[in-house]
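Take a look at the structure set out below.
A single protein chain has been omitted; all remaining protein chains appear in their positions.
What follows is chain A.
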């Protein structure tokens, strides 16, 4: 009895000592910030943390919750070192890491790290967990069950079991949030006669009011505040570059929601256009405006400039820029400025953007009807 009490006391003491010893270094790492701020303290803290017992892994993972991406990387590296040693010594606290992974109150980033650690240490366990991640808040974790369901569909199709394949692909599509997986599944579903409404799946905003052409000679239009930046008057007309600028209705029929200024205004060069729309949100909430654009651009939400970028024709892709926003309940005004430059090469014709509204996972946010 005395031995048990002593052992328990020892465990409690060890645990509290352990907790105390990591609290400060974890705080030092969480304090790192831009331009190397906090690097010196973090270097020492990292050394201390990497000497911790593998039992501390959940605590270190938890320190990633809400941390900035720089601190996340410090902690990710520390978890990597401890996990390497723990896996080698077969001392990984598997149950605790699994519990951390399955608790969706934890941030997506450390949960991805936890899954990767489990996948290395216990691949069969990771495989077992995978189907539970289809509706996960982490788009990265969703990739695993989506890939698994897609393979199941492929196998069913190879055995000519079309209904089973269709079911698997549809389930996978429900969980898929990454473009590569969605594209692949959309093709498979289309081939099986069950096409997917991609714009709705992604949440592209397709109906806009467009106005152009304002000037962008010598790329000066990018920094010029043309009237739409000062007022939204959809019945107004303004002097433009070689033509009157007025608002026109535009609804994209493109599967990937491209809003193409060349269509209503023809292929112009050294011009600036604006796109305006209103999004009716059912509630006040966090969201992301995700943009793909190869022209110079600026985006405002409810009159607040979110981001601006003066790069031209270096490439565009879905979700190229992810802008965290807070939607207000009811009407939200979105204004996009899109500048075309002077280049004349064939690959510089595009004067367009694609924009979608979604949550942090990439799940489309639907406008209130």
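What we mean here is this: a contact is a pair of C-beta atoms (placed from the backbone, for glycine too) under 8 Å apart; a residue touches a chain by one contact, two chains touch by 3 or more; residues count from 1.
Going forward, contacts and distances are computed from a predicted model.
Colleague: The complex has one chain missing from view, so what does its UniProt entry call it, picking from "Multidrug ABC transporter ATP-binding protein", "Transport permease protein", "Pyrrolo-quinoline quinone repeat domain-containing protein" or "Pyruvate dehydrogenase E1 component subunit alpha"?
Modeller: Of the names offered in "Multidrug ABC transporter ATP-binding protein", "Transport permease protein", "Pyrrolo-quinoline quinone repeat domain-containing protein" or "Pyruvate dehydrogenase E1 component subunit alpha", the one UniProt assigns to the missing chain is "Pyrrolo-quinoline quinone repeat domain-containing protein".
Colleague: Looking at the full complex, which residue from A:30, A:188, A:294 or A:356 touches the chain that isn't shown here?
Modeller: Only one listed residue reaches the unshown chain, and that is A:294.
Colleague: Hey, which of A:24, A:180 or A:342 is the one touching the hidden chain?
Modeller: A:180
Colleague: Touching residues of chain A against the unshown chain: what are they?
Modeller: Against the left-out chain, chain A lists 34-36, 39-40, 42-43, 46-47, 50, 69-70, 72-74, 76-78, 80-81, 84, 109, 143, 178, 180, 294, 307, 309-312, 314-317, 320-321.
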